[in-house]
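Sharing a structure below in structure tokens format, with a few things to ask.
A single protein chain has been omitted; all remaining protein chains appear in their positions.
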Amino acid sequence: MSLLNLKLRVWRQKNGTSKGAFVNYDAPNISPDMSFLEMLDVVNEKLITQNQEPIAFESDCREGICGACSMVINGIPHGKERGTTACQLHMRHFKNGETIVIEPWRARAFPLIKDLVVDRTAFDRIQQAGGFVSVNTGSAPDAHAILVHKDNAEKAFDAAACIGCGACVAACKNASAMLFVGSKISQLAHLPQGDPERKRRAKAMVMQMDAEGFGSCTNTLECEAVCPKEISTRVIAELNWEFMRS
Amino acid sequence: MASISAKILMALSGLFLMGFLLVHLLGNLQIYAGPEVFNAYPETLRHYPVLLWTARVLLILAFTLHILTSIYLSTKNKAARPVAYAQKHSVQASLASRTMLLGGLVILGFLLFHLAHLTWRWVFPEYAALDLYTLTVLSFQNSLVAAFYVLAQVFLALHLSHGFSSAAQTLSLTRWCATTFRFAGYAFALAITLGYVSIPVSIWLGLVHA
Partner (left out) sequence: MLNASIPEGPIADKWASYCDASKPINPANKRKYHVIVVGTGLAGASAAASLGELGFRVSTFCFQDSPRRAHSIAAQGGINAAKNYKNDGDSVHRLFYDTIKGGDFRSREANVYRLAQLSVKIIDQCVAQGVPFAREYGGLLDNRSFGGSLVSRTFYARGQTGQQLLLGAYGALNRQIAAGTVKSYPRTEMQDLVVIDGQAKGIITRDLLTGELRAHMADCVVLATGGYGPVFYLSTNAVGCNVTATYRAYKKGAFFANPCYTQIHPTCIPQSGDHQSKLTLMSESLRNDGRVWVPLKKGDARPQEQIPESERDYYLERKYPSYGNLAPRDISSRAAKQVCDEGRGVGPGGRGVYLDFSDSIKRLGQDVITARYGNLFDMYAKITGENPYQTPMRIYPAVHYTMGGLWVDYGLMSNLPGLFVLGEANFSDHGANRLGASALMQGLADGYFVLPYTVASYLNHVKPGAIKNTDAQVTGGLRETHESIVRLMSVRGKHSPDYFHRELGKIMWNDCGMARTEQSLKNALSEIPKIREAFWKDVCVPGSSQDYNPVLEKASRVADFLEFAELLCLDALERRESCGGHFREEFQTEDGEAKRDDKNFSHVAAWEYRGSGQKPTRHQEELAFENIALAQRSYK
């Protein structure tokens, strides 16, 4: 495959209090085998050698599991490939000469730090409110003392696959975090281990979610379309159920 | 109030209003049975004042609740994204799901017009003294009125097509089979709308006449 010449329109913003704007960059000679972030690396490398500040974006594992990368590519969080994080999105999906618009996650609960980097600690605080099973180290019974129906284990896993990237919030027209919260609630709701605390957990996590300033869900289902782990909005229905029970 | 609690109230009031829409439609369809039957329908209702007023109070309550929760939630939702995207594409969110507030406002406007038209009879003062059947038929011979009614029903259809499955999701009925509710919602919205739209259209086409 031949190399791509691309144009980028990237949101640049020095920090949360300053005003941001789009800046245009050329990205010439991009290999179709590069990941989207590697393409940005190339652009950044050039900026650095010109002693200019590179485009700030987050990434760590670059294999789609840590949830660090977070950018809206051409109007869709993580870009248009389904079930794919930005770091796993490859340039072979773009056309030569294309202009790519890159924006940060935009939500009140995710204050902007710089360029494409936002503060997602709201997610941590929601988890701290109750996204766990209270079991002290060493107090667990033998693993086989707890039987879990295979279907329930699978459902729990489907929900537990969440990587906490925040694409659901970014995609939602209300910047709602229901898919994120629902995935933890659903995971533990399908396991006997999660049962004793289910009421307290659902209530506390929803209260924290509201307090962080996320919007509420209007069931547009946009979140599941952009979720890199393709978590179903079933978890939101389950969250609603768990909340009603609480 | 927790956002989910507000959503539940919105879903419940919405479902109640959908029930009303269905009952109201069944009443309206009696227009095809001729003036006697159609004019007798409101008269029959007036024979049961307790029932009628209970229904009216509940309806007003449901509307109020639906509107108040929508104001509460949409204010929060708007505040949740202070800076808008320069470019945003929807992957699978339907038009209906993205325009619930607009649809709701249009429906509210229509509702007020509808009340003014057929209940309070302010729209055509010259027909005010006529019986309901004649009033209805004469009004819908006016193309503008018929068109407005049809247009409003299109918005209603959109609103219902999302509202039905959305309420089911909020009430967590979709835990097992989300698609069933989605299609049930489409079917319900289509049936209600076709039913309502048929009346002004039939009159305008002259199929139903005074």
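By written order: A and B. Residues from 1 in each chain.
The rule we apply is simple: a contact is a pair of C-beta atoms (placed from the backbone, for glycine too) under 8 Å apart; a residue touches a chain by one contact, two chains touch by 3 or more.
Computed from a prediction, not measured in an experiment: that's the story for all the values here.
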Seminar exercise, completed: Visible partners of the omitted chain are A
For this session: Touching the hidden chain in the full complex, which residues of subunit A are there? Just list them.
Result: 15, 31, 33-35, 37-38, 41-42, 44-45, 47-49, 51-54, 56, 58-68, 81, 83-84, 88, 90, 92, 113-114, 117, 119-121, 123-124, 127-129, 131-144, 146-150, 153, 156-157, 160-161, 163-164, 187-188, 191, 193-194
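Throughout what follows, only the chains that are shown with their structure count from here on.
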Problem set entry | Centre-to-centre distance between subunit B and subunit A (centres being mean Cα positions), rounded to whole Å | 37
Problem set entry | subunit B to subunit A touching residues, read off their complex | 2-4, 6-8, 73, 76-94, 97-98, 100, 162, 165-166, 169-175, 178
Exercise. Given the complex with subunit B, which residues does subunit A contribute to the contact?
Worked result: 11, 22, 72, 74-76, 80, 101, 103, 106-109, 171, 173-176, 206-207, 209-210, 213-222, 224-226, 232-234, 236-241, 243-244
